[in-house]
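Taking it in order: structure first as structure tokens, then the write-up.
The complex appears here minus one protein chain, its other protein chains still in place.
First chain written, first letter: the chains are A and B, and each begins at residue 1.
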Amino acid sequence: MSLLSDHRKREESVTFSSEPAGMGETHELLTLNFGPHHPATHGVLRLLVTLEGEVLRDVKPIIGYVHTGIEKTAEDKSYWKAIPVVERMDYLAYYFNAMAYCGAVETLLGLEVPPRAQYLRVIHLELNRIMSHLVWLGTSALDLGAMSMFWYCFRERETILDLFEMSSGQRMHTRYIQIGGVIEDIPAGFARKLQAFLDEMPRRADQYADLLEKNEILLGRLRDTCPLDAETLLGLGVTGPLLRAAGVPWDLRKAQPYSSYDQFDFKIPVGSVGDNYDRFRVRHAELYESVKIIQQALNGLPEGPHIVDDRKVTLPPRHELATSMEALIHHFKLVTEGFRVPEGECYYPIEGPRGEYGCFVRADGSAKPARVHMRDPSFVNLQATAPMVKDAYIADFIATLAMIDPVLGGVDR
Amino acid sequence: MSPPVAARRGGWPVPDPGGLEAIAQALREADPDCILGTTHVNGRAEIQIEPSRNVPVLEWLRDRGYTFLASLHGVDYYPHEPRLGVIYELLDMREVDRVSVKARVSTDDARIASVTFMWPGADFQEREVYDMFGVEFEGHPDLRRILMPEDYEGFPQRRDFPTGGEPVLFTHNETDGYGADR
Partner (left out) sequence: MSVFADVNYFEPWWIQILKAILIFAVIFGVLPILTVYERKLLGRFQHRYGPNRVGPYGLMQPLAEIVKFARKEAFRPTTSVGFLFHLAPALSILTAVGGLALIPWGGVQNILGTNVGLYGIDVSVGPLYVFALAGISFYGILLGGWASGSKYSFLGSMRAAAQLISYEVSQGLSLVGVLITAQTLSLTGIVNAQRGMWYVIPQLCGFLIFMVASFAETNRAPFDLVEADAELVGGYFTEYGGTPFVAYLFAEYVNMMVVSAMATTLFLGGWLLPFGIHPPGWVDPFVVVAKMMLFMTLFIWIRATLPRLRYDQLMSFGWKVLLPLATLNLLVTAIIVVA
């Protein structure tokens, strides 16, 4: 009892700075609790919202409802066994989580990832980006009231998940990206299915545009709503499509190419005003660019090993275990103890569907990471909610929240 | 095991060791005590600073072009002292240049000045570091726990905090509450 009231008392410390002057005697603001279970928060996000009629005066995000201590758990696992838990942070961008983490560990090890593995990573990262954007598009359209879009987007997402299942055996949290490369080469028939998807996807994206962007209601809902200028966004640490929508052409794939992104020809969609419409268009345009990247990676897929040939780091091929004593020893060592990483720290940022996924790994020389921290874009971008939606309508607030696209697994980790 | 390579292979630019020293030297000239050391390993340029001087150093770096605070996170260096580290990952977007600034504080006096007035985006991240490591950010507008419950005790990301040390709250056999009177 006292515990609960203490908690409530502390919650009262959430202050609202936006009480307009002259209120109090006859008027008061309405404080509304959005979430943690609310259809529009896309997870367990709680927002304390202050309303003046239909107009929103202030919003405070309260997070932590799906905090599962992944960063702590990762400290208790050997390096390569931490990949599955790291993947579960942002559950719509599992390849990106794994890529950032593996990239950090590879840097600490000084590993050179073979080109084929890099290309395979790019293919899957971009598929993941399309998949994440499709979920975003479907759920945002649902929030705006265009509910059929949800099913159309999930239809294409299903194809991507099937591709994931084909290459890795899992539809979600695939654990495909390994330290030193990828777990397996793509199976026979994958390229053909992928090609079919690549031919299909731009047409589907055109259809989405026809359905949404030529709709007067949707344009009215998105245009000139909740803009935020680039300077404020940069101060808030916002990255990804939100920043690009405000006209800053910042994309780590171009600026600091990793995993051979410099070998592909693609464009960075950039908005002009930074309103919801730009945010929408930038993400939608990225669907096409990702398709272009995958097409190039598929066409130019180099021959060679799919994982680095370093038996101290990567598991030996299964068939060798039956014939080679050394392979068996390596296998045993890796599975039981894992590999040791020399002391050091690394911050490895990559460009995810929501912005900069930066993985900080500190190695203390043992077989387990001493610290794994994911700088998750959802977590940082969520701070932009309040400046964006101040003095907007409730409906615009919902639309903006959809455009920010926070994934609560990534926010709370 | 291959030794750590001096420069990141296929990586992105950071200030080369000379450039990092130049930055450190300029900072030393401004304030002789602010820099504790520099490291340039694995393609990571890092400046260790005196925690009480973090704001002037970061301001200086920001004015020099490192305008974007990419990430702010905490580390526990247990059993080394001072145990806790607060790391600022700074980014120069024009030169595409990253530099890390690390301030180490001890658990007894875990306090450091907040940088939210420079980067409002540090708000949540400083709260997270406070929540997980117990570093108090002086001048933070709203320093409360962010991920853990408000009434939580302890700082779970510290290395001496055990995993699995959190009792799960099962209510089945409680004497009061729903279902107890059945």
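Everything that follows uses one rule, which is that contacts are C-beta pairs under 8 Å (C-beta built on N, C-alpha and C of every residue); 3 or more make two chains touch, one makes a residue touch a chain.
What you see is a predicted model, and the numbers here were worked out from it, not measured in a lab.
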Please provide the labels of all shown chains that the missing chain touches.
A
Among A:Tyr152, A:Tyr261 or A:Phe360, which residue is in contact with the omitted chain in the full complex?
A:Tyr152
Give me the chain A residues in contact with the hidden chain, please.
30, 32-33, 38-40, 51, 53-54, 141-148, 150-152, 155, 211-212, 215, 217-218, 220-221, 393-396, 398
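We adopt the following convention: only the chains that are shown with their structure count from here on.
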How far is the middle of chain A from the middle of chain B, if each middle is the mean of its Cα atoms, in Å?
22
Within the complex, chain A is touched by chain B residues 1-5, 8-13, 41-44, 46, 67-71, 73-76, 87, 89, 93, 96, 98, 100, 119-125, 128, 132, 142, 144-151, 156-157, 159, 161, 163
Spell out the part of chain A that touches chain B in their complex, as residue ranges.
3, 6-7, 10-11, 13, 15, 63-64, 67, 69, 71-73, 75-76, 107-112, 232, 234-239, 248, 250, 255-258, 260, 312, 339-340, 342, 344-347, 349, 356, 358, 360, 362, 370-371, 373, 375, 379-380, 382-383, 412-413
